[in-house]
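For this depiction, one protein chain was excluded, whereas all remaining protein chains were kept in their positions.
Moving on, here comes subunit A:
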Amino acid sequence: MQDFIIHPLSEDAVLIHFGHKNQNIKVQNAINQIESFPFWGLRELVPAYHTLTVYYDPFIVNGSFPFEKVKGHLENILKENDTTSVFNNRFIEIPVCYEIEFAPDLEELANSNNLTVEEAIHIHSSVIYDVRFIGFSPGFPFLEGLNEKLHFPRKTVPRLKVHQGSVGIAGKQTGIYSLDSPGGWQIIGRTPIKLFNINIKNESPTLLKAGDKVKFHPISQKDFYLWKE
């Protein structure tokens, strides 16, 4: 049975919707299936929590109605319920300094959730998170697995500048700002390591990718400043 819906996003993209809850395993399976049997004109795949966006070139796909053709291709490719995907599951430890200088919102978050700052740090750094996808900005990981005790809504007024490396919480999500950018996530720490580096030749410019497992490792301010990659 078909358990997804294909919507046109634009003239050169469709968005496959896999249900209302987090369906990340289905998204990862779909990526594997489409990459194993790519159709002519496929451009790129952009995964998110419960959706997969498929970009294509409508002039290469050809025919009078490329959307219908691509929809047909995808229904064919995805009709087998492939659950055999093997993930690479790299494990990466990320050093984070949770001290006040780098964690402007940690105290408020801890207080609101009836925790001490130390408890909040301990909870945040003792879980192994799954990188669901990279989005928003180059190398920004959307992580799943945040303990309920740390769930906290976004700031009502976003900051104009969040420093690169800032570790944030938004609702039940946690993530890391890969670049200086505006943002509304609650900031609870900062990592000295770079999540995005365009100058590394012949390597992926991003530290993390979907499927990776991540754990945060608390470090002192001194370690932060002395950190060498």
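Simple rule for what comes next: a residue touches a chain if its C-beta (ideal position, glycine included) is under 8 Å from a C-beta of that chain, and two chains touch if they have at least 3 such contacts; residues count from 1.
In the analysis below, contacts and distances are computed from a predicted model.
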Omitted chain per UniProt, picking from "5-oxoprolinase subunit C", "Phosphate transport system permease protein", "NADH-quinone oxidoreductase subunit L" or "Peptide ABC transporter ATP-binding protein", is "5-oxoprolinase subunit C"
Of A:Ala48, A:Ile77 or A:Ile193, the residue touching the omitted chain is A:Ala48
In the whole complex, of A:Pro104, A:Gly135 or A:Pro218, the residue touching the missing chain would be A:Gly135
Logged for subunit A, residues touching the omitted partner chain are 7-13, 15, 17, 22, 43-53, 55, 58-59, 64-67, 133-140, 142, 171, 178-179, 181, 196, 198, 204-206, 209-210
